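Take this structure first; my questions come after.
One protein chain is absent from this view; the other protein chains keep their places.
Here is chain A:
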Amino acid sequence: MKNLKYLSYIGLLIVLVAPFLFYADSITKPQMNNALLGGTVVWFATAAFWIKKGE
């Protein structure tokens, strides 16, 4: 469960960092869009296993 939690946070981190990398011209827009989608999938696929209602 702990590893799953780390994986969730990595997903969120990708969603957070990708737009800033795009802003800094480090990645292209399609790359950023893909990173956002990837981070989104990782977050929802993993967070559902450890986030409880009301947390």
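The rule is simple: a contact is a pair of C-beta atoms (placed from the backbone, for glycine too) under 8 Å apart; a residue touches a chain by one contact, two chains touch by 3 or more; residues count from 1.
As a convention for this text, contacts and distances are computed from a predicted model.
*Asks:* When one chain of this assembly is omitted, its UniProt record names it as which of these: "Thiol oxidoreductase", "Urease accessory protein UreD", "YojF family protein" or "Purine-cytosine permease"?
*Replies:* The chain we cannot see is recorded in UniProt as "Purine-cytosine permease".
*Asks:* Over the whole complex, note the residues of chain A touching the chain we left out.
*Replies:* 12, 15-16, 18-20, 22-23, 29, 32-34, 36-37, 39-40, 43-44, 47-48, 51-55
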